[in-house]
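A single protein chain has been omitted; all remaining protein chains appear in their positions.
Coming up: subunit A.
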Amino acid sequence: MGDLKLPDFFNYPPYFTLQPVRDTREKQVQLWKELILNYCKHHKIFIVSLEEEFPLFSNPAIDRKLSYEAKKVFLSALVSEGRAEWLDKGQKNCLILWRRIQDWAEYILKFVRENGLEDGVMTLEEIRSGVESRGTELAGIDRIVLIRALKLLEQRGKAVMFKGTSTDDEGVKFSA
């Protein structure tokens, strides 16, 4: 996996200033939304915080960075499309769904079948960092995203989640 090639607009200064004219703003938001999703997918990033440094939001080469307001506009646009969710009321931390929850659920089902785990039991930690997950996109998956996807599978009767004595013991029994 090589470095993500950043689009040319990332090197064009005005894209770091919120545009006042509607059409231009729409185009700008669209480009940033795509870039955020691609970037997070490439680097397996699940949470973007508005108050912490995030490399994508500044470009030292042209000496420009996004304002707090601009970041919030772009992330909110993702949220309104269902491609992200605010994790807190203050809207400072954002969960980026570069793969939608239902797509994660499908991905897990495929993973389960490929590993002959149709009736198997796994802990969440095993899914996130076990041998089977190595080399798949489940390696390092965010806990919140994983639990949401498993809950969806539970609703469909494809899995049952159970709690252990500690978070380490949280697990799931598949019935795929």
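Throughout what follows, contacts are C-beta pairs under 8 Å (C-beta built on N, C-alpha and C of every residue); 3 or more make two chains touch, one makes a residue touch a chain; residues count from 1.
The rule is short, and it goes like this: contacts and distances are computed from a predicted model.
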item: Complex member absent from the view - protein name from UniProt, among "Transcription initiation factor TFIID subunit 6", "Brix domain-containing protein", "dolichyl-diphosphooligosaccharide--protein glycotransferase" or "Vacuolar protein sorting-associated protein"; value: "Vacuolar protein sorting-associated protein"
item: Contact partner of the left-out chain, one of A:9, A:54 or A:86; value: A:9
item: Option touching the unshown chain, where A:20, A:90 or A:157 are the choices; value: A:20
item: Contact footprint on subunit A, counting only the chain that is left out; value: 7-9, 12-17, 19-21, 23-24, 26-27, 31, 63-65
